[in-house]
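Note that one protein chain is taken out, while the other chains of the complex remain in position.
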Amino acid sequence: MTSIAIVFYSGYGHTAKQAEAVREGAASAAGATATLYQIDKDGNLPDGTFEKLATADAVIYGSPTYMGGPAWQFKKFADASSKPWFTQAWKDKVAAGFTNSASINGDKFSTIEYFFTLSQQHGQIWVGTGLMPSNKKEHGPDDINWTAGFAGALSVSPSDASPEEAPRKGDLETAKLLGKRVAELAAKLKK
Amino acid sequence: MTSIAIVFYSGYGHTAKQAEAVREGAASAAGATATLYQIDKDGNLPDGTFEKLATADAVIYGSPTYMGGPAWQFKKFADASSKPWFTQAWKDKVAAGFTNSASINGDKFSTIEYFFTLSQQHGQIWVGTGLMPSNKKEHGPDDINWTAGFAGALSVSPSDASPEEAPRKGDLETAKLLGKRVAELAAKLKK
Amino acid sequence: MTSIAIVFYSGYGHTAKQAEAVREGAASAAGATATLYQIDKDGNLPDGTFEKLATADAVIYGSPTYMGGPAWQFKKFADASSKPWFTQAWKDKVAAGFTNSASINGDKFSTIEYFFTLSQQHGQIWVGTGLMPSNKKEHGPDDINWTAGFAGALSVSPSDASPEEAPRKGDLETAKLLGKRVAELAAKLKK
Partner (left out) sequence: MTSIAIVFYSGYGHTAKQAEAVREGAASAAGATATLYQIDKDGNLPDGTFEKLATADAVIYGSPTYMGGPAWQFKKFADASSKPWFTQAWKDKVAAGFTNSASINGDKFSTIEYFFTLSQQHGQIWVGTGLMPSNKKEHGPDDINWTAGFAGALSVSPSDASPEEAPRKGDLETAKLLGKRVAELAAKLKK
C-alpha cells in the first residue's frame, strides 16, 4: 500500500473541504490510503503525528492564504518539522500543496512557493497539478483548473461564501486530481 | 513636472492596452507626464531610450506572463539595464509593475515578483496598487481589483479574447489607479 | 519627527542583534526616532503595540529564516495585522525587511519575498538596501553587503556562532544602512 499524508490548516472550513477533495483523489488511486492531519487553532497536531508522517510515502501541504502566505498555524507545523529535517527523515517522499483564498488571484502563488521551498529543505520530490488551464471566455468556476494552478491546486472561496458554497466544483475536482497524481507518483517511486 | 516612464512588452496587444491604461492614470495626476516605451519583438528599444529613462522619476515595468514569467523580450531589456545598474543610475526612482495573462490566476504573481526583484537591484522604491480586492460572490471582471493584485496590477485576457475584448473594465481601471498612484508618489518624492 | 517601527522575532539573539543595528541606523537619520517591537516566543506583542504601529511612518519587518520562511511567531503577527489591513491603516507607510540564517545563502530571499508580499497587502511603499554587492575575491564577512541583499538586509550567523560572534561586521553595517535609508525615505514622504 502507498500511504499519503495530508497536513493542513483550515480557518473557516473552506480549506478543509479542499483537503478532503485531495484525500478523496489520493485514496482513489490503486493501492493507496490517504489520511488527513488537521493542524488546530494553536498550530498543533495530535501526539504521534510526526511518527506517522515519518512512515508516509507522500506528505502534502495545505493552508489558506492569509496575509500573503500560509496561516501561522501551518508555519508552526513547518518550524516543528525542523526535527525530521535534521535527520532528513522525509527525504525522497513526494510533496505537493494546495491553498484557498477569497480572491480569484491574490497571493496564492506565494503560499505554494513556500510549500515548495519547505519541501526542498526536506529533500522531497515535488509534483504539481499537471493540468492545463481552463482559460477561455466560456470557462468559469465549474471548470477544472479555471483557477489555473500548476505548481499546486488553487481554490477560490469568495469572502461571503460559506464552506457549503465554496470552493466550487472546478476547484474541488482540481484538488482531487492533484491527490490522485500524488498517489500515483508515490506508488511508482515505491516499487 | 513629474515624469513617468512605462517600459513594457506586448505580444498580442492585451498588455499594450493595460500599459495604455497605466499611462492614462499616471498622466491624470497633477503635474505629471507619462510616456510609453514599447520593447519590440527582438527585445530592443528605440535608440536613446536608456537616456530618457535616466531622467524619469519613475520606471514602471510591464509584460505578459509567458511560461511562468515575463516575456524574454522584457528580460532582454532587464539584462541590458545592467549598465545603469552598474552606476545605480535608477536609484530612488519609483518602481511598479503590471502583467496580463490568459488565466485568472496562473503564475502572474511570479512575474510581479521578478519586476520587484529587478527594481531592488536598481535601488528603486516599489509601490503596489494599494487597493482592496473585490472578492465577494457578486464581483466579476467589471470590478476594480477583482483579479486581486496588491504588489502590482494584474489583468486577465481569456485565451480566445481579442485585445478589443480584454483586459476587461475592472482590470483596466485597476491599471489606471496604479499609474495614478505611482505618479503621485513620484511627485511627493520629487519635492 | 519621523517615527520608525521595527517589528521582529529572534530565536537565539542573532536577529535581535541585526534588529538593533537597523534601529541604530534609523535613529541616526536627522529627525528620526526608531523603536524595536520584539515578538515573543508565543508570537505575541505587548498590549498597545498595534496602536503604536498605526502612528509610525515606517514599519520594518525582521525574522530569522526558519525552514525556508519567516518564523511562525512572525507569521502570527502578520496574520494579526489583518485587522489594520482591513482598514488599510498602514497604507503609504514605508516598509523594509531583514533576515538572518545560518547558511550564506539558503532560502533568505524567500523570507524577504514574504515581507514584501505582506507589505503590499498593506499598501506600503517598499525600500531595499540600495547597495551594490561586495562580490570580489578579496571580499568577506567584514564587507558591506557581502551577503548581497538588495530587496532587504541579509545576515549570516554560522550554526555554531553565538550572537556575540554573529552576525558579523559587514552584515551589521548593512543593516544599519538599511535603517538609515528607511528613515530618510520616511522623512521625505512626511513633508
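Should a chain be cited, it is by its letter among A, B and C, assigned in written order, with residues numbered from 1 in that chain.
One rule holds for everything that comes next: contacts are C-beta pairs under 8 Å (C-beta built on N, C-alpha and C of every residue); 3 or more make two chains touch, one makes a residue touch a chain.
Just so you know, these numbers come straight off a predicted model, no measurement behind them.
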Query raised in the report: Out of A:A54, A:A89 or A:I125, which is the one that touches the chain we can't see?
Result: A:I125
Report summary line: Among B:A34, B:A78 or B:A148, contact with the omitted chain is made only by B:A78
Query raised in the report: Among B:D57, B:D107 or B:E184, which one is in touch with the chain left out?
Result: B:D107
Query - Those residues of chain A which, in the complete complex, touch the missing chain - result: 88, 91-92, 113, 116-117, 120-121, 123, 125-132, 150-151, 185, 188-189, 191
Query - chain C residues touching the omitted chain (full complex) - result: 68, 102-110, 133, 135-137, 139, 146-151, 154, 158-161, 165
**Report entry** Chain not shown, touching residues in chain B
**Finding:** 43, 66-73, 75-76, 78-79, 81-82, 85, 107, 110, 113-114, 117-118, 120-121
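Just so we're on the same page, only the chains that are shown with their structure count from here on.
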Query - Type of chain A:chain B copy interface by residue overlap (half), same or different - result: same
Report summary line: Per the C-alpha centroid definition, the whole-Å distance linking chain B and chain C comes out as 27
Report summary line: Residue ranges of chain B touching at least 2 other chains are 150-151
